[in-house]
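With one protein chain held back, the other chains of the complex are shown just where they sit.
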Amino acid sequence: MKVTSDPLLSIKGLKTSFHTHDGTITAVDGVDFDVFAGETLGLVGESGCGKSVTALSVLRLLNPSMTTIQGRVDFNGKNLLDLDPEEMRMIRGSTISMIFQEPMTSLNPILTVGEQIAESLRLHEKLDNKKAWEKAIHMLEIVQIPSPEIRAGQYPHKLSGGMRQRVMIAMALSCNPCLIFADEPTTALDVTIQAQIIRLLEHLKKGSNTSIVLITHDLGVVAQMASRVVVMYAGRVVEEAPVVELFHDARHPYTRGLLKSIPVITQDKKTRLNEIPGIVPNLLYMPKGCSFHPRCSEAMDICKKESPPMIHLKKNRRVSCWLTSDDYGEN
Amino acid sequence: MLNFLLKRLLAIIPVLLGITLLLFFMLRMLPGDPAQVLAGQMASPADVEIIRVQMGLDKPVYIQYASFLNRLVHLDLGVSARTQNPVIEEIWAKLPNTVLLALCAITLACAFGIPAGVIAAVRPYSWVDYLVTIASLFGISMPVFWLGIMLMIVFSITLQWLPAGGIGTWKHLVLPSVTLAAFVVAFIARMTRSCMLEVLSQDYVTTARSKGLKEKAIIIKHALKNALIPIITVVGLQFGLLLGGAVLTETVFAWPGLGRLIVDSILARDYAMIQGSILIFGLLYTLVNLVVDLTYAFVDPRIRYE
Partner (left out) sequence: MNNIYINTKNNDIEPDEDVKSSSGRGWAKLKRNKAALMGGIFLLIYIGCALGAPILFRGDPSAPNLMDSLSPPCAKYFLGTDELGRSILGRILYGSRVSLMIAVGVVGVGLLFGVPIGLISGYYRGKTDFIIQRFTDMMLAFPGFLLALALVAILGVGLENTVISIGISMVPLYIRLVRGCVLTIREEVYVEAARAIGTKDRHIILRHILPNVLAPITVQTSLGMGTAILFAAGLGFLGIGVQPPTPEWGSMLGSARAYMMGKPHVATFPGIAIFLAVLSFNLLGDGLRDAFDPRSKI
């Protein structure tokens, strides 16, 4: 895996707000991170922390009349947020693609799976009907679907959940993208199928220089696939670290909480699984100060008043917590 | 597919039995002697007696019903008290006119209603959306017969572009079809809008967007095709409203169809004719619902392969 110094994708100060009847909700609030060519970045957090919205914002898949997106998303020397809709459309599915969480609902029920793969090939690779169909079958083969010629002609309801997720992956890979956002690609699946899909993704990853942003709440998946991790909480980045460091030396109390709540098979049955008390704050009624303080066991007075600054410890290592600023505040 | 077809066909049988039962008891709910009722008030006692024996009205109810069914199967709907012609012949003469009018109206309604609904759903809360929403609300609130009269006043009496009534050329067809379509077009537009809104918020539409498809392809190929499934149901149900509306429209435009036949029969207390035309309306509606079910299977692969 070669990691070049120039990032493939660079997100700076991304802020996404939804306009609803009850007010404006800021789902993503000043997110920065880079994705380098060929790497797998884990984007981690509980549901509702804004990690999916980040991906949808980058691809500009949110309804523009209901949302405002601010900040910069630099990709191949262009700010994606400045592109006109037509230019953006040509990037989607060809150089950046996305795998969605729900294989059951993300495929169109009344089109054959072959057609759903072939249509992007016809559009982006300018293949004719026959060639596109052949390539679609080939893609199904790549994602290890048995008898792909038959499967291509079938409708999604004939396929199992794992099979459908393979189709989604085939669709995302079909035009050789540089970057794939995989939004909880295994969450909706059975545990055994999850493992298969992860193995498949790893296998596909080996042969290519495609970068993956793996969006998940499952740190197990992250440990297996990602090289670097960005942790999000309530629309903000709270910590970033190479995957090994994150597991050994997490700085943010939230990250530590997440790590503690991973079930361990060998764990003594009597010990309770740890959980982080409380729930993710309602985005309409954000707490003052650090948004994590109501759930943080180590919260101090300042946490309730001011939100902590982002502290860059070294390359690819940053954390946003007052505890850390005490130790490293002088640097 | 074959299973589905068979199931649908079998499901029609109880409905048909229901229709015949309802019609059978209709005459018996009337005060007085059904034979007299069927023969008409002007009939002589001898005629009434003939009807009584002919219809088996002197026999027990279940035998009466069996012979009623038997006559239905042989397309014997009795004789009109008003014209003394067999009911089936009168209906047969008028049926094509009503079917023609209904088909024209439903085609018009789909041709305008579906695109209007799609456009409204694609730009929700825009001026186009408001226009469609308001227009369709007006459409469903307007009495069909009044709209017919108003169109007639404008286009036939004042502008003299189109004939005010009767049948013959395509020009005769314009005002009745437009009148009849107005109500249904509104319903279809509303339904299309709400179905499209729902479909457009589905995950697979986001998937389609993430593939970089053109907006037009997303709306037509991915969204509308899915939305068509419930829309077809509504179009089928609207056909019922359309048949009801046909009664009024045909009266307004003196269109010689089943609708006018039924009204004239009610006014003349021609019960054999009423029974016959209501039966045909029921059959027509059932047939349309069957066609809708089959179209379903055609559009939705989940049904096709089950």
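Read from first to last, the chains carry the letters A and B; within each, the first residue is number 1.
Everything that follows uses one rule, which is that a contact is a pair of C-beta atoms (placed from the backbone, for glycine too) under 8 Å apart; a residue touches a chain by one contact, two chains touch by 3 or more.
Bear in mind the structure is a predicted one, so any value in this text is a computation, not a measurement.
For the chain left out of this panel, the touching residue among B:Leu22, B:Leu75 or B:Leu131 is B:Leu22. When the missing chain is restored to the complex, the residue among B:Leu69, B:Val128, B:Ala217 or B:Ile266 that touches it is B:Ile266. Shown as candidates are B:Leu69, B:Ile140 or B:Ile167; the residue that touches the absent chain is B:Ile140.
Think of the hidden chain as still there; on chain B it touches residues 14-15, 18-19, 21-22, 26, 29-30, 124, 137-138, 140-147, 149-150, 152-153, 157, 187, 190-191, 194-195, 197-198, 200-201, 203, 206, 230, 234, 239-245, 247-248, 251-252, 262-263, 265-267, 271, 274, 278, 281-282, 285-286.
Just so we're on the same page, only the chains that are shown with their structure count from here on.
Chain A and chain B, compared by their mean Cα positions, are separated by 52 Å. The touching residues of chain A, counted against chain B in their complex, run 56, 59, 61, 65, 89-94, 97-98, 100, 102, 105-111, 119-120, 123-124, 155, 157-158, 168, 171.
Residues 125, 202-204, 206-214, 217, 221-222, 225-226, 299-302, 305 of chain B are the ones that touch chain A when the two sit in their complex.
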